[in-house]
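With one protein chain removed, the remaining protein chains of the complex are shown where they sit.
Right after this comes chain A.
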Amino acid sequence: MSREAYQIPTTQGNAQGGGANLTRTFDLEGATMNYICGDCGFKFALRRSDTIRCKECGCRILYKERTKRMVQFEAR
């Protein structure tokens, strides 16, 4: 709840920066990521400029996979 702390309004949105490790350079094709088809459940890889559709059934909704990283939170 950081609403309490008053932030001086600025005219320009300070949207830039902030994302950690953003200096990582993308190669032209971009990284290959796995996605899951919203219809048939087929898992396949897509690159940045690929068209969004399932390679098996042509479905137009793709889900991002749940992260494999550790997701652990302090339980209260």
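As a convention for this text, a contact is a pair of C-beta atoms (placed from the backbone, for glycine too) under 8 Å apart; a residue touches a chain by one contact, two chains touch by 3 or more; residues count from 1.
Operating definition for what follows: contacts and distances are computed from a predicted model.
Per its UniProt record, the hidden chain corresponds to "DNA-directed RNA polymerase subunit beta" from the list "Cysteine desulfurase", "MIP18 family-like domain-containing protein", "Tom7-domain-containing protein" or "DNA-directed RNA polymerase subunit beta".
Touch with the hidden chain on the side of chain A covers residues 1-4, 6, 9, 15-22, 30-31, 33, 35, 38-39, 48-53, 56-67, 69, 71, 73-76.
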